[in-house]
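Below is a structure I'd like to ask you about.
The other protein chains are all here in position, but one chain of the complex has been omitted.
Entry: subunit A
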Amino acid sequence: MTEVSMAKEDVASTDDLVVLKNVNKHFGSLHVLQDIDLTVARGEVVVVIGPSGSGKSTLCRTINRLETIDSGTITIDGKPLPQEGKELARLRADVGMVFQSFNLFAHKTVLENVTLGQIKVRRKDKQQAEARARELLDRVGVGAQADKYPAQLSGGQQQRVAIARALAMDPKVILFDEPTSALDPEMINEVLEVMQQLARDGMTMIVVTHEMGFARSAADRVVFMADGRIVEQATPDQFFSNPRSERARDFLSKILHH
């Protein structure tokens, strides 16, 4: 009996990749994250949606501690998030991040952007890193741009390079902080397609987005946030066709009627 339950617990602990428990954060007097509990399983694609200022981006940024939290715990692959220093850096290497404003290193070529972390953090040699970088750049469809600088690329291309840069670290999970919000409309799809491919390949993803189409087609679970709280969590089908909370119904009625 005990053996069975032990085994069960083991399975549970290895399957839960990102666990937030009772997380609170304030920006001054603004209580931006309120008692957040969220568990993301290995291989799961969780899409976080909600109105502006609901705390979605902040939530995303706390997971690799770009934002600190006031109380609660965050564990990644069973390990609590370290405070500072080498431990934190090591953990961040395992948690990829894709930003709204791409944030490619402006003084480095596309190829160097994708090799930097591999060489300096993963300690790969330069040739290996470049081979891997070219493979990933091809995979996201910007292989031909490898020797250009970020400013010479379109927004959609830059964001795909940013995804390749995150993938190059072989992360356990990738956080997407509104990856298409700064893009021209015609470039949104090229980025979403790459993300959809990643989701199909089994990457664990936490995606903050306003793209309801992506949430519907790629998400395993939709998390709806409003005013610093997780109001509702459901499968995309359930959430979009039959939202339980008034707040979610109101939100959806505003964005889906056009």
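Just so we're on the same page, a residue touches a chain if its C-beta (ideal position, glycine included) is under 8 Å from a C-beta of that chain, and two chains touch if they have at least 3 such contacts; residues count from 1.
The rule is short, and it goes like this: contacts and distances are computed from a predicted model.
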item: Options "NADH-quinone oxidoreductase subunit E", "Transketolase", "Response regulator" or "Amino acid ABC transporter permease": UniProt name of the undisplayed chain; value: "Amino acid ABC transporter permease"
item: Candidates A:169, A:188, A:215 or A:230 - the one touching the absent chain; value: A:169
item: Residue of A:75, A:103 or A:238 touching the missing chain in the full complex; value: A:103
item: Among A:25, A:92, A:132 or A:221, the residue in touch with the chain that has been omitted; value: A:92
item: Touch residues of subunit A, complete complex, unshown partner; value: 64, 66, 84, 86, 89-97, 99, 101, 103-107, 116-117, 120-121, 149, 151-152, 162, 165, 169
